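Only a single protein chain was left out; the remaining protein chains are all shown in position.
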Amino acid sequence: ESMLQASSSTSGIGVDQELISAVPSSNPTFVERNFTESEIAYCRAQPSPTASFAARWVGKEAVFKALGVASKGAAAAMKDIEIVNDEAGAPQVVLRGDAKAAADGKGVNKIHISLSHSDTVAIAFAQASSA
Amino acid sequence: ESMLQASSSTSGIGVDQELISAVPSSNPTFVERNFTESEIAYCRAQPSPTASFAARWVGKEAVFKALGVASKGAAAAMKDIEIVNDEAGAPQVVLRGDAKAAADGKGVNKIHISLSHSDTVAIAFAQASSA
Partner (left out) sequence: ESMLQASSSTSGIGVDQELISAVPSSNPTFVERNFTESEIAYCRAQPSPTASFAARWVGKEAVFKALGVASKGAAAAMKDIEIVNDEAGAPQVVLRGDAKAAADGKGVNKIHISLSHSDTVAIAFAQASSA
């Protein structure tokens, strides 16, 4: 029975990339509309806040893709997808609002995420799983 | 029993990237050899057909990698891997011919795919699952 509970299936995957310079993280309206307080505090404390905001931005897009729903770009509730780091530094996804409803509707109960950035490009990969 | 049927295992994963300018999508022979009619119609209707062809090209390579078989480059039956979008805009993989045989031989019954492109680079990620 415990093995049954431990097994899960991939519901969807998502990859997204963006030039770091294309994510307007110096625009306070953009930041406040799309990032939670925890994300903003985390990114501003990083060596390169610009790169950290960009990595989270593509992370949110990757989560949308993994959920199999269109992100609607700037109109999407990007703030409903929060990416915070655990004590080991690994990013974790928290869903709220419409994003949570979309996940629930598909039986998704876990989203794995990984982020990476070079000097110029941010990339993210997400995997949505159902148990 | 339904939980058993719902569970699955990852058989393989694949990532591929390419400069969009390196995919010769303005060459009709290249396009007809490697893309299905549905793919060609879809890509030509996109804002940037060149980027869309490149994204599907790396998608096909990523599927080959996820299946754990060498793609044989230009000699591979890239056309046997079709990537079409569902009504929500999410890309779906359809296998035929040798690609289908390779998947069947490994017990793979589902391939997840995600595509992304910036102005210059196309990237794809694929995951092959067996139930």
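Quick notes on this one:
We just call them A and B in the order they show up, numbering each chain from 1.
Note that contacts are C-beta pairs under 8 Å (C-beta built on N, C-alpha and C of every residue); 3 or more make two chains touch, one makes a residue touch a chain.
Please read these numbers as outputs of a predicted model, since none were measured by experiment.
Touch with the chain that is not drawn comes from one residue among B:Ala51, B:Ala66, B:Ala90 or B:Ala103, which is B:Ala66. In the full complex, chain B touches the hidden chain at residues 4, 7-10, 12-19, 22, 62, 65-66, 68-70, 121, 123, 125, 127, 130. Think of the hidden chain as still there; on chain A it touches residues 3-4, 6-8, 10, 86, 88-90, 110, 112-119, 121, 123-127, 129.
Following the convention adopted for this analysis, only the chains that are shown with their structure count from here on.
Per-chain CA centroids place chain A at a distance of 24 Å from chain B.
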